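Just one protein chain is left out here, and the rest sit where they should.
Labels run A and B following the written order; every chain starts at residue 1.
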Amino acid sequence: MGDVFDYLSPTNPVFRTFAFWSSVLVIKVLFMSIATGLRKHTSKAPKAKNEVNEDVERLRRAHLNDMENIFLFIILGFIYIVTNPSQWLAMMLIKAFAITRILHTLVYAFAPVPQPTRVILFLMGVAVNAYMGLSVIRAFL
Amino acid sequence: MGDVFDYLSPTNPVFRTFAFWSSVLVIKVLFMSIATGLRKHTSKAPKAKNEVNEDVERLRRAHLNDMENIFLFIILGFIYIVTNPSQWLAMMLIKAFAITRILHTLVYAFAPVPQPTRVILFLMGVAVNAYMGLSVIRAFL
Partner (left out) sequence: MGDVFDYLSPTNPVFRTFAFWSSVLVIKVLFMSIATGLRKHTSKAPKAKNEVNEDVERLRRAHLNDMENIFLFIILGFIYIVTNPSQWLAMMLIKAFAITRILHTLVYAFAPVPQPTRVILFLMGVAVNAYMGLSVIRAFL
């Protein structure tokens, strides 16, 4: 093991957890992507043109923001795994990120709650990404 | 081989196919990115301000949608390859995805055809991504 350990392989439990949750998040993005596309069409008829844009734009921004965070997470995850992090910590970060993003989508799309909730979920995701990024920087400085 | 097989290496024919077509798609994205930037400038002069925005916005949305699908594909591809999929199936999915995205761009940018075409090409790409994502989830559940 040690230096020749293959981090990006099914034999690494951290990679398995990462692969599973990354795929769950990507499936979520695909659903939101199709939902955004459908909303664009269904909301066209009844409203004035400017209102439609406002509405669709809001959904599109949420979708972009969601993707941005998830892409950063998956890209960083690949690198972070190779720094040989604590298995327990890495798995907890991966699950925490996935859960905050799923809750963020639920809160945004289905159950609008008073604002601090969504911002807190967003910032928790950012915090996981920032922690993984800084860990890699420290490891390979 | 078996557990210690290095999936993400030039010795894996699936990885070689994935790397080749992913790079072709990225080069395509780079071209579209420059084209979108140029269009923004060339279309500025002759039209009224709102029309320009409409036009450029449409191109920019197509570009974003294209990138979104291609990023998801490449990110999922890296993970999917490590699940040790059937070589024949994996290579077919990779080529199918690349071809639908190239056709999608051609249809969108150069040869506008009646609508079902573009939606079908889009959904075929989404289907490949969904299949790869679900395969990873099943493999690492």
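The rule we apply is simple: a residue touches a chain if its C-beta (ideal position, glycine included) is under 8 Å from a C-beta of that chain, and two chains touch if they have at least 3 such contacts.
Just so it is clear, the structure is predicted and the values come from calculations on it, not from any experiment.
Trainee: Taking the entire complex into account, which one of B:I75, B:A90, B:V126 or B:A139 touches the absent chain?
Mentor: Selected residue, touching the omitted chain: B:I75.
Trainee: Decide which residue listed in A:V24, A:A62 or A:V126 touches the omitted chain of the complex.
Mentor: A:V126
Trainee: So one chain is hidden, and I want to know which residue out of A:I27, A:L59 or A:L76 touches that hidden chain in the complete assembly.
Mentor: Residue touching the absent chain, from the options given: A:L76.
Trainee: For chain A, which positions touch the chain that isn't shown here?
Mentor: Answer for chain A: residues 3-8, 64, 68, 71-72, 75-76, 78-79, 82-84, 126, 129-130, 132-134, 136-137, 139-141 touch the chain left out.
Trainee: Over the whole complex, note the residues of chain B touching the chain we left out.
Mentor: Residues 6, 8-11, 15-17, 19-20, 22-24, 26-27, 29-30, 33-34, 64, 67, 71, 74-75, 78 of chain B touch the chain absent from view.
Everything that follows uses one rule, which is that only the chains that are shown with their structure count from here on.
Trainee: Please compute the C-alpha centroid of chain A, do the same for chain B, then give the distance between them in whole Å.
Mentor: A distance of 19 Å separates the two centres.
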